[in-house]
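In what follows, a single structure is set out as structure tokens and then discussed.
The complex is shown incomplete by one protein chain, all other protein chains being positioned as in the whole.
By letter and in written order, the chains are A, B and C; residue numbering begins at 1 in each of them.
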């Protein structure tokens, strides 16, 4: 044991066996944070990077300048998508446990991050998700069957079996391909947005990554290019407190919020309660309008909590208290929106139960349908010789030869 | 010509033919910026990243809380090193023009950045320079002959002819090797500082890069690792307004100072008049003490102007007004220190001329001595077979074979 | 003698070196409190402290850069890259800085860094958890490049790498972390405990860098391989009753040309097998060198059996993987003329 060392090592607030402790999360009161005009100068709204935009208060009322004043319908739809995301995740997690798919990653506890953004943006806006944004797909109306087929690598897998589960993409739905390499999508989204500006189009880009991934070079490249060219892009940092086993302090979050990185680059930056559907919606709308009107990029930090394991390969009880989520001060995004609707008089426990049942049935039915397109063990299967395609647009001679070789071996 | 484009393109304040225009440089009055305690919290001194620490006023008096109150001797020594750096540069630039060396890069106009830092730090502190920090070498007492021998790739070249001119290093003098790859030294310095902390040593690290180079990934890595481990390091951004042909707006400087990047990472950050010897000295001392006492890293932006061409391969009249330097509001660092000494009554034009003559002689004599160790055309030459050495610690079989092959060819 | 799997052997190598040399530090994503996603550093932080077994930000470029700085300051860092597939963000610091520091300073500065990276497929990792990028490191002069095929070598080579003053990129075929794998995914997994190379001393020992090992002597054809493929080669030769000489390269740079040459001169036939894609892979260097060195002894062309020139496809990893069938066909061809 070195005792003379003076190296600072960040420590999470609690380890297995400790009492969860979230005193470090700075939280503003609902309604307390000002809402600047979308064309405000970055210098005049730096506080947004340190405060926390919240709309829903502890009594589930919506208040303050960020209150988006949505119609009941525009609250029922997201509630359904939030539930769909969670129930979809639960189902797929179970299927992985049963060996039906090889791998899975849930978004438990942070569903609002994706669902609110998807509904706040235009369908023509291009989304560059991380691997924990399945809510974007679902809230943009994607058929769950498509996502399941990808996870099954079956005959309808959009990736033709080439990618691990959850590495979805949706060209028609304007959702870019999830990369296994962290953070790469961030500056790509900026490039897409630059192209949109060059072409004089209205569509903007939005990208997501985890707080742990902000340490990668791509985060810096995204911010630099976004500010230099004032690209119409929204850069979302999902701070769910954990990056596999390391807490957000190992990405530099011990001293400052992640939103706080933005103003130094001259980028408008907002820290928001990621479990408050209305707040995320409102902030995303604001940023989208800012970008679309030509006032430049926005960095959004969504403060949330990764309630589940990192992935099906992970066991978080090794590195954090089992019951940390229960102590999480920003609660459960679904429960909060539901209670808000109930308080509004627009929802009941009964309707909720019915919705849960309906969505569960949808997920179960989708799974059954997906299986008809094949599974890991039963056909229809993908044509394995397609593995030689799409390396290039046209298959070159050496890959034709390799395909022949494979064919020859299979015929023996 | 695309007219619909909405992409923002940064524009410098003046192009060839235009009147120089530096209104964009925000300048504080000398003595106006507060000097916090070295253990202050980053949050409590963010203004330092936007203001500009200055000690010397327009009448060449030193004032304010950053005034380091140096003894006359401690002003004469730097003046000599500033002149040595400039005269050394002039000489080498001329030698390149005469074809005696293949390449050169001056530090004209930004000599104080290096000289002040070298004298403010301890000899055991490790320096990670960029290619425009020759002043660090000279002010640490390096024999100019050594630097010249490197530029000549002669028999005494510390790099054994393996590097282009100016890619110096000085192991005994604790100055790391200059890299041709921009910015790489920044996170390396943080690693060195982490090792210092791990070992419980007092020595700190300091690194330099140009404002254009802040766009590289390494800048971000340096800041992230520095804040996470609170490494005892000083990270210097030399904002000399230009990066070859692009002005500092292309690195994101249009909207914010480069020092402003630091606080977002939780790093103490100071913007300083880079042409004010006393200010640079004082700020470096402050940051060094902060690091040495365990209060963590500091980012320093040194505002200066690259008065010469980027390198001997460059022609700046293609992209900026020829007379821009004359309009530079922060003046010439050497002239300012000289006038300060004169105002103090510690210096005269006559003494100055004598010093210039003495230093010029030193440089000329050094060059003559350097040539005795060989030049590009005349021996003594390096042993060319050493080109196969130092790829690895011990020369492996395949390189022995290649050396044999070269020997064989040469014997034919 | 204790029995270890490869994870335990690697852990033991770091344990031994952390214990022997105060300058050894271990750094990487999730390597500290958690013990690494593959558990290679389990228990080391508890034993040696969090200043010597250090959790890192998720920035491979920053990790490599910082260990260069540490190495320059006299430490002997062992950096873990969580998957070899994620080494590319650190590529610039490795190629432009780490590999060339000694050269560019004529020996005045160097950084004795070891970079560990789990590589290879066969664990349903898809294209971003299966790569074998050794070929893009073997081309970079100034780096030593190693890939062990068993626990005994893994520990001995890793200790050598850590003690080495030159930078070493140390690839660990993760498919054989827990047991040897002969290329047949349908066979039940076997454990290292039954394998002779699963016997691993607890203490310090080294396996020198730069030496290949003849793992099976034979007369008819030479199989040059490394990592997982050593086991595929052994099984293929056995099942097909081919009297192959099998050579485990172990260190790609510096390459033990002598041992390879001797064998190919003896057998006159040679098949090279690796998991990385074929085109411009390390097998090309092996083939190019061996045809140059042994041309007049060769009876048939040197054949390369490699991963196809595609990314590693998740659902078709066993089609991509150069397994027994492909090797057997190549051996047949090599022995045909």
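One rule holds for everything that comes next: a contact is a pair of C-beta atoms (placed from the backbone, for glycine too) under 8 Å apart; a residue touches a chain by one contact, two chains touch by 3 or more.
Just so it is clear, the structure is predicted and the values come from calculations on it, not from any experiment.
Considering the entire complex, the omitted chain makes contact with A, B, C. Among C:9, C:221, C:287 or C:327, only C:287 touches the chain left out of the display.
Screening C:31, C:253 or C:328 for touch with the missing chain picks out C:253.
Residue-wise, the contact with the chain that is not shown comes from A:195, picked out of A:14, A:45, A:195 or A:371. Only one residue in the set B:100, B:162 or B:271 touches the chain that does not appear here, and it is B:162.
Against the chain not shown here, chain A presents residues 126, 158-160, 162-163, 167, 169, 171, 176-177, 179-181, 184, 186-196, 198-199, 205, 217-218, 220-222, 224-225, 228, 389-393, 396-398.
Where chain B meets the chain that is not shown, the touching residues are 1-2, 5, 7, 9, 15, 102-103, 153, 157, 159, 161-164, 167, 179-182, 212-213, 215-217, 243-246, 250-252, 313, 318-319, 382, 384, 387-388, 391, 398-399, 402, 405-406, 409, 412. In the full complex, chain C touches the hidden chain at residues 85, 88-89, 91-92, 95-96, 100, 103-104, 127-128, 135-136, 138-142, 253, 255, 276-277, 279-289, 291-293, 295, 298, 300-304, 309-311.
Convention: only the chains that are shown with their structure count from here on.
Centroid analysis (C-alpha atoms only) places B farthest from chain C.
In terms of their C-alpha centroids, the spacing between chain A and chain C amounts to 36 Å.
For this pair, chain A with chain B, the centres built from the Cα atoms lie 42 Å apart. Between chain B and chain C, the centres computed from C-alpha atoms are 41 Å apart.
Among the residues of chain B, those in touch with two or more other chains are 194, 198-199, 217, 220-221, 224, 228.
Among all residues of chain C, those that touch two or more other chains are 51-52, 57, 59, 61-62, 89.
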